[in-house]
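Got a structure for you, written out below as structure tokens; questions coming shortly.
Some chains have been omitted; the remaining ones sit where they do in the full complex.
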Amino acid sequence: MRFGRTPEQTAFADALDDLLGAADTPGAARSWADGDPALGLSLWQRLAELGVAGLLVPEEYDGLGASPVDVTVAFERLGYHGVPGPWVESVAVLPALLTQADEAKVLAGIASGQAVATLAAPRLTPRALDADVADHAFALTTTSALYRAEPGDRHGSVDATRRLFDLTPTEQIATVDAGRSLDLGTLACSAQLLGAGSRLLHASVAYAKQRHQFGKPIGAQQAVKHLLADVRVALDFAAPLVHNAAVDLEAEAPTAARSVSAAKVAAGDAAYLASRTALQVHGAIGYTREFDLSLWILKVRALVGAWGTPAEHRARILESLVSGEGAR
Amino acid sequence: MTFDQGTLEFTEAEETFRLEARDWLAANNPGRLPSMDTAEGAAAHRDWERTLASGRWSVVTWPEAYGGRDASLTEWVIFEEEYYLAGAPTRISQNGISLLAPIIFGHGTEEQKERYLRDMTDGTLVWAQAWSEPEAGSDLASLRATATQVEGGWKLNGQKTWSSRAPFADRGFGLFRSDPSAERHRGLTYFLFDLSADGVTVRPIDQLDGTPGFAEIFFDDVFVPDEDVLGGVGDGWKVAMSTAGNERGLSLRSPGRFCAAADRLLDLWQTDPQPHLRDQVVDAWIGAEAYRLYTWGAVTHVEAGGSVGAEGSINKLWWSDLDLSLHETALDLLGADAELEGPCLDDYLFSLSGPIYAGTNQIQRNIVAERILGLPRLG
């Protein structure tokens, strides 16, 4: 029994932090939201060089053939740094689908970071993220029919960096088994939420130490302390659920779908608590768009309902428990 | 032994007033306008204020001489119920009518009343509030912007922030330190100023919803004549506190707002009833109903000669939490579509500001604990 990350995974996370911490990710996010993806795409390329884009692309297509746990390591950092773009779709969901569809060229493009791809799927992600920027757009019309697709109308999201598009399926390219791929997408989104939640907590703690009111740091107020402590508790207990879901997916355990749903619910709840607390601790400045905090507050609000609402995931958990799947 | 008990039955005059308001609104209400924190929306909202004033509905509690109807507090709440039930627009004149006007009525000179009151009833003069400063936040007593006496008036210097409506308003009001040697609550004076005066720079700040609902205001030797001092020189704190109480109390958020939101939530529920959200929907309705009834209790208390003091903090804690949970529940009902731009999302984003503004809810809880429950202040 060893339940935790390996030293290599920790080093991978550190490498991503080095890269992203030095980059102006809020600037990239803001220009991405304004329809100028240049900074975001250059970041995409540099992250691809570190292996992020090809994590789940099989080695025969120049990918890394890595594990779901590695995916959570990467997406947690993407969430922490607020990196814009259809990462979940390109990196977590599409590789396995495109492998089933034998789309060698697109896969190689994803692995190298040359190709950005996006996807729409019923219920979980009905509108495709950033289809205007993506080189390839796909649509699942059921959990088995994979189509190429063309972007249509755009819809605004609470998170302005999420540019959502209706897709029109054009040509079916394969019959696939999409269940695991979609669970990988949900898992990646959960890890992103966890990262975004930690970022909000760290920003709030830093602000609470530095900001003075009534002659002392607001972080010396017990009420502020307790709010932030509760966020830490929620995040610390969501993290092992996310890790476990990745382990279950890797092992193709019968409990995998349920574990993914539990991870999504807990990570979403913890990140939302972090965002509400961040706003309360920051006060009015947290309510402004120009302060970077808003990027994470609005992203968390969007991701809480993305890749399955908490209601859908809770229903899936209950169904699994009642049917006695993979009892402890 | 027989006791009378309270009743929510209204007098015939009050019922007539309600019907008159309802009919007028039915005929004139334009419904949801573009956000008043955009240039286009600000103009539309000013037009609506003019329309309201033309029907003498913009300031119902004011004396007739100033465009009002001498309405009672009860009638005001009735009007607000009807206003929100009709889904009429938010009020761009709110700062002026609710925050500034009570102070002009209470502390202003006759000349100030003549000069300012009528113009704020019909959208001619829109006012921005300018309380906070970058280092002050909820701690108003630590204000640092200064007023220096000069020939015929004062020069204002410094910076204000979180000034609501400032990007599209005409004038502002706020506290400045007129006695640099005094500390904390002393030596502050309440000033009215022109946002287009020489030396004033307004820098809009975008809110979470993307609109510039507030701004920073920079003052660089801004001249204000003596007649724009409101109340006595050095009395600013006392004068402002009557506004703060007002802002947190009855006049800020009328129950009609929450009842209307609860009704909309119920409609949303009925389009797609999700049993696991039943309790949240019902509790939101109960919360709005409690707020409505609490308000009528407060109106009864005030009309009997009582006052609303620190209880305003209890009120604010309730409505701000209620507003948030109403709109969080609405988003839960919308499910996967919750992230999409639209009125539900706008209202949710607005509700996020509730626990922060007009004194954060941490401050309100301190007030309830110390002033109402009598817990010790130290620590």
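Order as written gives the chain letters A and B; numbering starts at 1 within each chain.
Criterion: contacts are C-beta pairs under 8 Å (C-beta built on N, C-alpha and C of every residue); 3 or more make two chains touch, one makes a residue touch a chain.
None of the values given here were measured: they were computed from a predicted structure.
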Overall composition (this structure file), stated as a label formula: A x2, B x2
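The rule is simple: only the chains that are shown with their structure count from here on.
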Centre distance in Å when chain A and chain B are each reduced to the mean of their C-alpha atoms: 39
Footprint of chain B on chain A - complex, ascending: 123, 126, 155-160, 162, 164, 212-214, 221-224, 279-280, 283-284, 286-290, 294, 297-298, 301-302, 305-306, 309-312, 314
Sites on chain B touched by chain A in the complex: 132, 135, 137-139, 142, 161-162, 205-208, 210, 214, 274, 276-277, 331-332, 335-336, 338-341, 345, 349, 352-353, 355-357, 360-362, 365, 379
